[in-house]
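Input: a single structure, listed below in structure tokens.
Removed: one protein chain of the complex. Kept in place: all other protein chains.
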Amino acid sequence: MQLEKHQLDRHNDKLFNGHQRKLSFVQEFTPECEAIIKKLMAFQIGIPSWALGNGGTRFGRFSGAGEPRNLEEKIEDVGLLHALNRSSGAISLHIPWDSVADPSNIRNLATQYGLRFDAMNSNTFQDQKGQEQSYKFGSLQHTDKAVRKQAIEHNIEVIRQGVALGSEALTIWLADGSCFPGQLNFRNAFQRTLESLKEIYAALPAHWKVFIEYKAFEPNFYSTTVGDWGQSLLFANKLGPKAFTLVDLGHHLPNANIEQIVSLLLMEEKLGGFHFNDSKYGDDDLTAGSIKPYQLFLIFNELVEGMDARGMDHASDLGWMIDASHNIKDPLEDLMQSVEAIMIAYAQALSVDRKALQLAQQENDVVRAQEILQQAFRTDLRPLVAEARFRAGGALEPLSLFRDLELRKELIKERGRETVSTGL
Amino acid sequence: MQLEKHQLDRHNDKLFNGHQRKLSFVQEFTPECEAIIKKLMAFQIGIPSWALGNGGTRFGRFSGAGEPRNLEEKIEDVGLLHALNRSSGAISLHIPWDSVADPSNIRNLATQYGLRFDAMNSNTFQDQKGQEQSYKFGSLQHTDKAVRKQAIEHNIEVIRQGVALGSEALTIWLADGSCFPGQLNFRNAFQRTLESLKEIYAALPAHWKVFIEYKAFEPNFYSTTVGDWGQSLLFANKLGPKAFTLVDLGHHLPNANIEQIVSLLLMEEKLGGFHFNDSKYGDDDLTAGSIKPYQLFLIFNELVEGMDARGMDHASDLGWMIDASHNIKDPLEDLMQSVEAIMIAYAQALSVDRKALQLAQQENDVVRAQEILQQAFRTDLRPLVAEARFRAGGALEPLSLFRDLELRKELIKERGRETVSTGL
Amino acid sequence: MQLEKHQLDRHNDKLFNGHQRKLSFVQEFTPECEAIIKKLMAFQIGIPSWALGNGGTRFGRFSGAGEPRNLEEKIEDVGLLHALNRSSGAISLHIPWDSVADPSNIRNLATQYGLRFDAMNSNTFQDQKGQEQSYKFGSLQHTDKAVRKQAIEHNIEVIRQGVALGSEALTIWLADGSCFPGQLNFRNAFQRTLESLKEIYAALPAHWKVFIEYKAFEPNFYSTTVGDWGQSLLFANKLGPKAFTLVDLGHHLPNANIEQIVSLLLMEEKLGGFHFNDSKYGDDDLTAGSIKPYQLFLIFNELVEGMDARGMDHASDLGWMIDASHNIKDPLEDLMQSVEAIMIAYAQALSVDRKALQLAQQENDVVRAQEILQQAFRTDLRPLVAEARFRAGGALEPLSLFRDLELRKELIKERGRETVSTGL
Partner (left out) sequence: MQLEKHQLDRHNDKLFNGHQRKLSFVQEFTPECEAIIKKLMAFQIGIPSWALGNGGTRFGRFSGAGEPRNLEEKIEDVGLLHALNRSSGAISLHIPWDSVADPSNIRNLATQYGLRFDAMNSNTFQDQKGQEQSYKFGSLQHTDKAVRKQAIEHNIEVIRQGVALGSEALTIWLADGSCFPGQLNFRNAFQRTLESLKEIYAALPAHWKVFIEYKAFEPNFYSTTVGDWGQSLLFANKLGPKAFTLVDLGHHLPNANIEQIVSLLLMEEKLGGFHFNDSKYGDDDLTAGSIKPYQLFLIFNELVEGMDARGMDHASDLGWMIDASHNIKDPLEDLMQSVEAIMIAYAQALSVDRKALQLAQQENDVVRAQEILQQAFRTDLRPLVAEARFRAGGALEPLSLFRDLELRKELIKERGRETVSTGL
């Protein structure tokens, strides 16, 4: 299923005048709108292949309908999304769920949809059918060398598959840790993990990066071997220049100041990428911006400031990805809401009056500094986001168009009602 | 598989002298040991039928081996546990996972093992195959009357099955809630839930109780309709004298003072029962006493004090149950560790010098009050727990005996390696 | 020091055209702007007398300058604030810090500034010089009757003073609790507190309310006797129809869903009032809306919905107050930022499309429900707030005017640099 140009046009035509009216209002009161729009157009957020079906919890999973049945259909879904919002031009695969026999076919398919392959994701937190060694007690940290070897080889295989697809990064999220005091010698677990990571690192192609993702807890409930940014940074530093820390917004202890972490990782030149989602309690994996939109803005505020200070390219020097679990919403609709929230936060961060902020900070004018950030956050910049989408060939209101065209109904027609996306 | 008397005897004989030596030491320095032993003997902790196989997380599940394949084998497992520790004389069933065609057979089987049927548990947090209505958006709270009706009827069916087995209580844990702001009108959700509960309440036999379990979050990640003790108490009060609050140790926000909640619920005569487990982050469902044993003791301290103040019977006036998820341990070993930790905490609470404590409280002698509680907690009362077990016909060291006899190996021989317990 | 009309006029004249431009844009796209403006004009937020000087932490306090030296000057400060924003038409006193010899003079002074006296606040969390009994181990909960008596009499004295000033409510925030396990018998502490509250309740004039404020922790670090909304509601119900729960946004455990609590308290007809502030970690007492503005909006969303469902008057049927600690900002500037954030959140909540939301909820259209709330939150309604202020005779941009006129400099000139506000 593909979005037809005339469908898009009809939608945009209908909304054009209202949009223009709002856009020119924003332009009247916001400096540098044109620059912001250009940056918004360049900004692409990777979509994880496992977020195209409904996720669940340990208590159960409620299937959606018309979920993609294979990698081809997942690519089709992301292609559809990208056609609608022109900000989802990358897909992130998960091996073995998305293992493919013929990568060049898959690569061609993606190209047709204007998609590239974002960071590859390995999986050593589950046992696959027929797998020789079990990850019950960890993978790269395991006390048994044979388990570590299997996990290392799996990661190298993921790199191999990624190379074939044109990806240039590997994301390693390790569930490794312990559920009970005494289970693990933390130091030894760290050292074994480091040795394993070194072997994977050695297999990285020259231009590849490896992202070390940290997480405070779950599925291990006492300790996690890459448990916070400090641990991830230790690993990244010990590994070398291709290793970076990856920040997932849901992977922190309660009340953590994530924007400060982001700033410091940029300072250390070790921030590698981002997993967007939102949460109230733990790794809730909710729609980005649905719970704490101001935090999302503050994070982007640090990203923009820190990347600009280093002369980094916003669009390409960090890996941007959504990592959410769509338990009760239509996955495509949910992703559209996440992308929208991310783009708004990015636009707001771009609109911050940096010079005034620096001056206020220099003078410890706390009231003024707050006013400057709130001014950016309270201003309704959605017209800029819509304009960027429009100029890039997308829909002014992607979600409305998706619903108006009853695209999910089409997908169900094609794929059936009872499908379950691989990996879910 | 059943534990033979001669196996028990050989084990106890071997350990008897050492045990006696320790017991008499404790008796020398602890007042009222005999009374404590008697109370320990009477105290029985219900075992949930779903805790006999390995549990998992949303990221995966690592199967154990020799897991019970049906309700009969679950009863056999609890029977084995009870033969070992003589403190696990009840099983708590979960419908539909444990639905039985012939309840009288099952009842006889349980009787053979010296087990009674604890509170029945309904399930409206998952969709069962072939189920007409979906619980994706809640059950007793659902906006659609047909869904509510289905959930109400399920609960009434659970009561019916419980009556046939001789159970006398229904535990309702509702996953109902919302994942996103706006999804739910909290007030209306409360009212609909209340109406549904009233219908279930009306179906309770005269001598039955219903336990309203609360939980702060998960599987819903924005709001839960029975989210804390205050909400549960509201429901219990609006329902009537047969309705009570059930406290699960893992169902609170970070840092909650659970012992205070217990005390106040006893004050209001609305504490109904307990789900034991331990946790560091959320509803981690770890072995009781494995993370915060002092908290477990403090809770028992309130239970003993509060029940004694009302002249309640410790063993029978509240429902005591373990509710844990054995993700990486052998379920039977894990349960033995939980029961042991609970019995120790109970013994310590029984040994608190109540009069001295009251006096210290009266005089605001905070240092002394702390000394009194720490004296009880720091004293090694394991010999009293072992003695109670021994006198009741159990093993002095259940876990050692279980391992020495290689009972799991026996179970695997009987049941096979690849079994998965129903409901997991 | 008083704001002159010509100063206000000059300020408003200068900004008028820009404001009009923005206002008409909002009006074009937002239904019922006129009704929203009217409600905003009627809405008044009480200012606590202790928030007019710089607050501190246990580690120290950094004085501001030109702080009010007495109650008269505190009233002057609130008067100035109210002249600027026309939304701060009430002051909330704290006894003994604000005890006055001649209430009618004070009353006249307040009237001159257009201020009324909001809820009175008692203080039994500190020992005052020369006080007979100490509150070291609590006040209304104390084991010693003489201490309770002193605390009860103090509260009754506060009522008496409030009556003389025309206040109609008493807020009781109790620090009572315990720092260590064992220190307190929770049940007895509750009962003693209840008995004490009953005596205070009996002294309430016919039209008065008493607000029972809860708080999870601090200054007691193990238990608090009125620790959460459930406990406060128990007290309020046991006391009678004049007793209500007061919600302070910073008084919860991490991750609490405050908007749900608000909704349920409204359902139970026991929500009495609100203390606004914001926080990241505990009772941080930061500027309202400075950390989690979306949460503030969600709370107002419940307030508007719940009050409308009961036909309550937004402006008068609940007590609205700021309770913050201005540790590093100019107190008046900080209060202006808080009031602005509150008014924006209120305006956004008023603009929610209620009918569409109800429909989405009815149909479990979670995506749509989120869109509706985000539409309200993302729309820039500041022009409506400014218009309401303007029509009521205030400044279009109060903070700018305050700074342009260098009003703090004026206050320092009048009062001196080294002043410390009473109670700080």
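Think of it as A, B and C in the order they're written, each chain with its own count starting at 1.
Everything below uses one rule, namely that a residue touches a chain if its C-beta (ideal position, glycine included) is under 8 Å from a C-beta of that chain, and two chains touch if they have at least 3 such contacts.
All of these numbers come straight from a predicted model, not from anything done at the bench.
Novice: Check each of C:Glu72, C:Glu218 or C:Glu268 against the chain that is not shown and name the one that touches it.
Specialist: Looking across C:Glu72, C:Glu218 or C:Glu268, the contact with the absent chain belongs to C:Glu218.
Novice: Taking the entire complex into account, which one of A:Gln20, A:Gln260 or A:Ser316 touches the absent chain?
Specialist: A:Gln260
Novice: With respect to the chain omitted from the figure, which of A:Tyr222, A:Phe274, A:Trp320 or A:Phe402 is a touching residue?
Specialist: Of the listed residues, the one touching the omitted chain is A:Tyr222.
Novice: Among C:Glu72, C:Glu157, C:Glu195 or C:Asp284, choose the residue that contacts the chain missing from this document, as touch is defined above.
Specialist: For the chain that is not drawn, the touching residue is C:Asp284.
Novice: Taking the entire complex into account, which one of A:Phe43, A:Phe137 or A:Phe274 touches the absent chain?
Specialist: For the chain that is not drawn, the touching residue is A:Phe137.
Novice: Mind pulling the chain A residues that touch the left-out chain?
Specialist: Residues of chain A in touch with the missing chain: 136-137, 143, 178-188, 190-191, 216-217, 222-223, 227-231, 233-234, 252-257, 259-260, 263-264, 266-268, 294, 298, 301-302, 305-306, 309, 357-358, 360-364, 366, 369-370, 372-373.
Novice: List the residues of chain C that touch the chain left out of this view.
Specialist: Interface with the chain not displayed, on the chain C side: 55-60, 62, 125-127, 134-137, 175, 179-181, 216-219, 221-222, 254, 279-282, 284-287, 290-291, 325, 327-329.
Novice: Kindly note down the residues of chain B that lie in touch with the hidden chain.
Specialist: 21-22, 25, 28-29, 254-255, 257, 280-281, 287, 290-295, 328-330, 333-334, 337, 341, 344, 366-367, 370-371, 374, 377-380, 382, 399
Rule of thumb we're sticking to: only the chains that are shown with their structure count from here on.
Novice: In terms of touching chains, how many steps apart are chain A and chain C, taking the shortest path?
Specialist: When the steps are counted carefully, the minimum from chain A to chain C is 1.
Novice: Counting shared numbers against all numbers at the contact of chain A and chain B, is it over half, same, or under half, different?
Specialist: Shared-number fraction above one half, so same.
Novice: Counting C-beta pairs in contact, pick out the pair of chains that comes out on top.
Specialist: Summing C-beta contacts for every pairing gives the maximum at B-C.
Novice: Computing the C-alpha centre of each chain, which chain sits at the greatest distance from chain C?
Specialist: B
Novice: Counting only Cα atoms for the centres, state how far chain A is from chain B in Å.
Specialist: Once rounded, the distance between the two centres reads 40 Å.
Novice: Based only on mean CA positions, could you tell me how far chain B sits from chain C in angstrom?
Specialist: Measuring from centre to centre gives 43 Å for this pair.
Novice: Any chance you could list the residues of chain B touching two or more other chains?
Specialist: 136-137, 179-181, 216-217, 222, 254 - these are the residues of chain B that touch more than one other chain.
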